[in-house]
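Inspection log for the structure reproduced underneath, given as structure tokens.
Only a single protein chain was left out; the remaining protein chains are all shown in position.
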Amino acid sequence: MPDLSPLCALGARTPRRVTHGALTLTETPECGLASLALRRGTPPPALDLPGPGRWQAADGLTLIWTGPGQWLVELPGAAETDVAATLAGKVPGASITEQTDGWVLFEITSSAGAAPIEHFLERAANIDLARFAPGSATRSPIEHLGTYVLRRAEDRLGIWGMRSAAESLWHALDGIAARMVGRG
Amino acid sequence: MRFSGFRVFAEALTGHKGWKPLWRDPDPQAEYDVVIVGGGGHGLATAFYLAEVYGIRKVAVLEKGWLGSGNIGRNTTIIRSNYLLPGNQPFYEFSMKLWENLEQSINFNAMVSQRGILNLYHSDAQRDAYRRRGNAMHLTGAGAELLDQAGVRKMYPWLNFDNARFPIKGGLLQRRAGTARHDGVAWGYARAADLRGVDIIQNCEVTGLQIENGRILGVETSRGSIRARKVGVAVAGSTSRVMAQAGLRMPIESHVLQAFVSEGLKPAIDGVITFGAGHFYVSQSDKGGLVFGGDIDGYNSYAQRGNLPVVEDVIEGGMALMPRIGRARLLRSWGGVMDMSMDGSPIIDRTPVDGLYLNAGWCYGGFKATPASGYAFAHLLATDTPHETATAYRLDRFAKGRVIDEKGVGAQPNLH
Amino acid sequence: MLIPHPLLGLRDAQEFTYLGDARLIDRPTGGNEAELAEYVYLRDNPAGVHRELWFHEQGDRSWLVVTRNTLTHEILGAELARDVSLARKGDMA
């Protein structure tokens, strides 16, 4: 193990968490992430790859479609491992780039079902909720920041944002949730 | 009829019975020495200077709608000569000098008001770039001052200095800059040209150019064909469409620019202010409205309307710069069609067709150029040589690599 | 404005960066200065149907060729620029 200690994207040793009404926002540093792009002429991998606008979990991985022939792959709990090497073992011949540190993951959960999540989303991003059931994933700007938004469940979102802008993204998400409470 | 305070006084006492039409509505004649296509600011100014300076009075201005219905009637009224590059600076300074004497030369109060323009800077790099620009302005006599933060605070203490993402560090001030009443400019030039014999023909759309053996013979219009020795095209956003009638492709894209005005408010902003960390500029009209704008929408368009993201972007900039405006209301927004050129600078030149002349590529800076553009275009039409302040505005500068790119963004019109 | 992304359906135009005339796909390979100057600087700029390049920068990072009417802003279709480019290269080959 390296004799250096990591920091969370929000700048502390421990992840940040806040609750506003039914919504809880949690910084989630332990999830590993890598990008996966298929190369021309290489056979398709054994993995079941989700199509446009979708994410899919299989074999301990969560694959998120990000573009034609491209995915982001979540490896929950694997942030401190060699994510790219793990993935390369599963998808030989692909272009793989370690991304764990390129991004920050905020999980947003609701204690009151889907409604708070949907009210939150309609203030955050231009996403048609009728087309955003669990299993959906999309890239969408939130307050000028590019993010990947995953509908993990009716009452749960995962939002990946640029690591360097973690503080600004948190401010935006936290503000939306707080104002929802203020509005009652 | 000469306009004056005395005349207004006399008419007020006699029930305003003596006023005459500001211009005639003549039918087109069969032939003119010069036909100007486009009855906007530049076309009308061209006609005025042709008649006034170059003595060419057998001139028609053809306008497809009502005179002044293009960008001259729909802009943020700013005049300034704070340019950087040698191809531009003398021209815009010439324009500023013409502005300064406009009312007297056309006997019409277009309300040229030199209340100053302040370009804010937010970083040392921006300050250095403004210093380079301000010095260039001094070299042509345009004049400029470089303010530090305290200097800006003194002028506008209510700007957002203390809670800003991009703190204001200072600004480049051109005191001679300001605003002019845009419609008044069109009307003033139109009236003055009309008085000198120019035929301003409204509701007359040019539908074709008569060209034989590479030489222009006249124009086809919705009101019949008109012969002309020379044809000058000054149609801003419609340039590509009109020049296509001559088989020419242009280094121009037409883009939509929105402008905005708030409800009338008591005086709050004296001069023109531009935000340096977002695209937002604002002034307050004599009537009290905050007149402001920002980026073009960024896609090719002839629709004369923009979309909401740019509305938000512009006003976000405004709110960040001057959070006191939050409780004022937007009253109206416009979308105009801009002839965005490939380097962000204009073209005043002859074309490959003999007798066909082009005045175009004003991007969203055409209003301030109106007097000099008209003057220089008249000079070119009358003498076949470029005016001394407009020698760089050549059509072949793109092929030859002599672009005038103030922003340094290259051949991408929506970034200029 | 909403762009009908061929893979993702209607998307807010704010997610895109606009480039312009789709002819920019047809870069003259090994061209001379005059050909390149025309490629870089001259545009048809029609008032009507226009084929143009939009980049889904805040989305899937696909370049699209969008067919749009510049008078009405009506969008008549959108394709992946990559497919358009490959098809043209196939035609030329």
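Order of writing sets the labels: A, B and C. Residues in every chain begin at 1.
Assume contacts are C-beta pairs under 8 Å (C-beta built on N, C-alpha and C of every residue); 3 or more make two chains touch, one makes a residue touch a chain.
As a working rule, contacts and distances are computed from a predicted model.
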Given the options "Inner-membrane translocator", "ABC transporter ATP-binding protein", "Sarcosine oxidase subunit alpha" or "Phosphate transport system permease protein", say which is the protein name UniProt records for the missing chain. "Sarcosine oxidase subunit alpha"
Shown chains in contact with the undisplayed one are A, B, C
Could you tell me which of B:92, B:189, B:334 or B:393 touches the chain that is not displayed? B:334
Where the complex has a chain not shown, which of B:40, B:90, B:218 or B:346 is the residue touching it? B:90
Of B:32, B:130 or B:281, the residue that touches the missing chain is B:130
Residues from chain A at the interface with the omitted partner, ascending: 1-9, 11, 29, 35, 37, 39-41, 70, 82, 95, 97-103, 122-130, 143-145, 162-169, 171-172, 175-176, 178-179, 181-184
Write the list of chain C residues that the hidden chain touches. 1-2, 10, 17, 19, 24-25, 27, 29-33, 36-37, 39-40, 53, 55, 57, 61-63, 72-75, 80-82, 85-86, 89
Mind listing the chain B residues that contact the chain we can't see here? 3-5, 7-9, 11-13, 15-16, 19-25, 65-66, 68-69, 73, 86, 89-90, 100-101, 103-104, 107-115, 122-125, 127-140, 144-146, 158, 160, 163-167, 181, 183-184, 187-188, 202, 262-268, 278, 284, 286-288, 303-305, 307-308, 311-312, 314-320, 323-335, 397, 399-403, 405, 407-411
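As a working rule, only the chains that are shown with their structure count from here on.
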Topology of the chain contact graph, where touching chains are joined (line, ring, star, complete, other): line
Higher number of C-beta pairs in contact (B-C or A-C) found for B-C
So what's the Cα centroid distance for chain A and chain B, whole Å? 48
Hey, what residues on chain A touch two or more of the other chains? none
Would you tell me which residues of chain C are touching chain B in their complex? 1, 12-14, 18-21, 33-34, 37-38, 40-47, 50, 52, 68, 70-73
Could you pull out which chain C residues touch chain A in their complex? 7-10, 12, 14-15, 58-62, 80, 82
In the complex, the residues of chain A that touch chain C are 52-53, 65-68, 70, 126, 128, 131, 138-141, 146
